[in-house]
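In this view, the complex is presented without one of its protein chains, the others remaining in place.
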Amino acid sequence: MTSLLRVSNLRVAFGKPPVQKEIVHGVSFDIPAGQTLAIVGESGSGKSVTALSVNRLVDYGGGRITSGEILYTRADGSVLDLVTAPETTLEKIRGAEISMIFQEPMTSLNPVLTIGTQVEEAFRLHRGLTGAQARKAAKDALDRVRISDAERRLSYCPHQFSGGMLQRVMIAIALACNPRLLIADEPTTALDVTVQAQIMALLAELKRETGMGMIFITHDLGLVAGIADQVLVMQGGEAVEQGPLDAVLDNPQHPYTRHLLSAVPHFTSGRSVRTDHDRSAAAGKPVPALNVQDLVVRFPMRGGFLKPSPGAVHAVDGVDFDLMPGETLAVVGESGCGKSTTARAILGLVQPTRGTLAVHGKDGTAGHVVQMVFQNPYASLNPRLSIESILAEPVTAAGHRVDAAVRQRMAMLLDRVGLPQDSLKRYPHEFSGGQRQRLCIARALMLNPSVVVLDEAVSALDVSVQAKVLELLIDLQREFGLSYLFVSHDMAVVERIAHRVAVLYAGQVVEIGRAADVLGTPRHSYTRRLIDAVPHIDRRRLDYALDTRQVPSLVRPRGFEPSPVAWVSHGPDHLSRTEA
Amino acid sequence: MSLVRALLRHPSGRIGGCIILLFLLAALLGQLGLTPHDPLQQMRLDRLKPPSLTHVMGTDLFGRDVASRVMLAIGQSFIVGFLAVGIAATLGTVLGLTAAWFGRLWDGVVMRSMDVLLAFPAILLALLIIAVAGPGTWTSVTAIAIVYTPIFTRVVRGPALSIKTREFVDAARTFGSSRRYILTRHLMLNLVAPLTVQVTLALAWSLLTEAGLSFLGLGTQPPAASLGLMLADARNLMEMAPWLLIFPGLTIMIGILGFNLTGDALRDILDPKTRRAMA
Partner (left out) sequence: MNYLTRRLLTFPLVMFGVSVLVFVAIRLVPGDAITAMLGTEAGLLTPEQKAALASYFGLDQSWWVQYARWIAGVFSGDLGLSVTYGKPVLDVILDRFPLTLQLALMAMVIALGTGLPLGVFAATRNGKAADLGVRILAMIGQSTPSFVVGLLLIYFLSVGFGVLPAMGQFVPLWQDPLTNLGQMILPAITLGFAFTASVTRISRSAMLDVLSDDYVRTARAKGAPARRVIWRHALPNALIPVVTLSGVEFGYLLGGAVLVEQIYALPGLGRLVLEAILQRDYALVQGTVLFIAFNFLLVNLLVDLAYVALDPRIRLGGN
């Protein structure tokens, strides 16, 4: 079999010699024509640097290939070492023979140029097309990635598109000249899960159509299962394991691969949910730790000059649920579904338009019984305060003195979340993302709350760190009898921690019930679509079906009220909203 | 004092810091009367002497020692500069912080007022104030302070608005932290960095403006020494006595350079975004 790309003993370093730092330590791999190699690793594993070395874009990021070969077989059969190729040759190859798509579609397109200009450029550069011809080619390229109304959209600028659409534009640009190799660097990480499925479907289909080879970089083994032929696992700049897809996934050899497969949350359709809480087992009718009824949050839109307001954004539109002591309710949904707004409304960070909240049967959320942990561990700790001041803040805010008992609690919680005692005198920048999130959890527990709202609390963490923080959360829940409202977009994570799941769509709960039921046998069409889109280790070499539905608008005219809810019951504690 | 250490490690911070220290020393000696000669004493026999060992920067038309007058003038510039920038920074911080925090009407009132002040080219606004209040040291202080207040207001308001939406402020609200605590510990502490940079750059600018106003005869009034006045006097004598032009001119330039270099270094150290560009 002819090899398309053969990389041997690749070493890449950053910085100038006295302080040079090697990031990739001798990686080798081989991609036969038309095959897909997945490079899997966490942040700092060197997977992106490896990929950027292939088309030598790494040169522009301050990196340098210090040794090794990257042998690329051109269409005419000649072999070229990309490591030593001159820049002029590389310019002819980039975009024409080797293309690339990136993680952040929102920032990867030039904000001041139209989409048309940017798509046309590929044809101008490599096919010598100009004027109407280039424009026609650009329109065809957009058609090819299933962008409807392509003609008109050529004159749009990037900020007028959603993230998923922009990633499709990126793919259109990358595939414009039918490259022989596509490098996809975490192309779906920044996207919602259903949009991710659309992009994956598109890539799979275009790959079939053109027979190109692909390097697919990701941290998500579930995605790998769906698209790769070969897998390369990277850790700390080294290739720790590589081989055919099934061999690596079913019979991993290296401990790190085994760790990625077993310790990291993977979605299993509700088969690995927690079973340590059963609300039907409770005697009598217990009082919910948190009860939310008819929560509505609307943001009125500002009218124009002398124009009336066109209506309001219905971010949360009539949400009800209750949360029992010791229980985890996961609120899941995609961006813009209102899940974070729900969390923020419960904590009083946004003013609800209406709705009632009751904690342990009492109205309101006063009394510090409800606390919150935020998504971004880098933004949720004030960088200028010591950990001691940070942990003391909820206490002083509640009007208490920082006395011996409080200090003792700080020490106990630090110990409990697995941080050293000398942390108190240190500052947030001395801690890693996972450690900071542990600090945030400790801070939330300072006042001994009974309900903790976790807003995407593990989403910003690396996958193996995620697993550890989830374990910690479960331990703390048992120890302190906490109730969690766990807001997340990540079904694999939700499956690990939730007892019950509520699915939010366009500001409304469309399905709610026991985690095993909702994740295993979803009833509402949206839940089904959502769950089908979640990558799954056991779903190999998927023929993703292409689905280009867009998220509905949440803007409603003035005076709009949603129609009253009608629920369908699918067994004890499993409801779904009736669909029109 | 990790900031001082970081400053000394930064190449332009080292140079800038040394210049500022040197100028501070010269100004202090000048104010304490420890100059090589009496800066005000007129020596008829020593008129327009070129630089020599006794008069390192030469003497002026009245036989006064230029070096001693330069030292005195630096002190004058610093007094005006520090006072004016101090006032502007305080006012600007209060206005910018409250505008960002309270938003709505107050924000509108403050920021539109600042827009009005910013609608005048800086020197022109200073001149307008001098036209009303008459020239003098205190008018210079007031004028520079008023000119710089809107700049500080903007420098504080922008970051304050973005810090206000950071998650640690949200967290503080969920704890029920007092407004005072949030404003002082969460907002102010995080504004120290941009303020420090701006104060340093504002000092550079105030040296320039003080000298400029004095050069026009609308700042410090004779017989007090000012770099601007010295330059104005040197204008008609430059061919005969170029040292009268060159030494005060270089002094202003190096002084401003010192603050600009330090300000730049501080920005590099305190702002992670530029740190990337340095790498």
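Letters A and B name the chains as they come in the text, with residue numbers starting at 1 for each one.
In this section, a contact is a pair of C-beta atoms (placed from the backbone, for glycine too) under 8 Å apart; a residue touches a chain by one contact, two chains touch by 3 or more.
Everything numeric here is computed off the predicted structure, so don't read it as measured data.
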| item | value |
| --- | --- |
| Visible chains in contact with the missing one | A, B |
| Identified contact with the non-displayed chain, of A:67, A:160 or A:448 | A:160 |
| From A:35, A:99, A:230 or A:342, residue that would touch the chain that is not displayed | A:99 |
| Identified contact with the non-displayed chain, of A:7, A:39, A:65 or A:122 | A:122 |
| Absent-chain contact - pick from B:5, B:44, B:112 or B:180 | B:112 |
| Hidden-chain contact residue, picked from the options B:43, B:123, B:161 or B:270 | B:123 |
| On subunit B, residues whose C-beta touches the chain left out of the figure | 12, 112-113, 115-117, 119-124, 127-132, 204, 208, 211-212, 215-218, 228, 231, 234-235, 238-239, 242, 245-246, 249, 252-254, 256-257, 260-261, 264, 273-274, 276-277 |
| Missing-chain contacts mapped onto subunit A | 55, 57, 60-61, 87-88, 91-96, 99-100, 102, 104, 107-114, 121-122, 125-126, 157, 159-160, 170, 173-174, 302, 304-305 |
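To be clear about the criterion, only the chains that are shown with their structure count from here on.
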| item | value |
| --- | --- |
| Distance between chain centroids, defined by C-alpha means - subunit A, subunit B (Å) | 48 |
| Interfacial residue positions of subunit A with respect to subunit B in the complex | 62, 344, 347-349, 368, 371-372, 374-376, 379-385, 389, 393-394, 396-398, 440, 443, 447 |
| Subunit B residues touching subunit A - in the complex, by the definition given at the top | 166-168, 170-178, 181, 185-186, 189-190, 192, 279 |
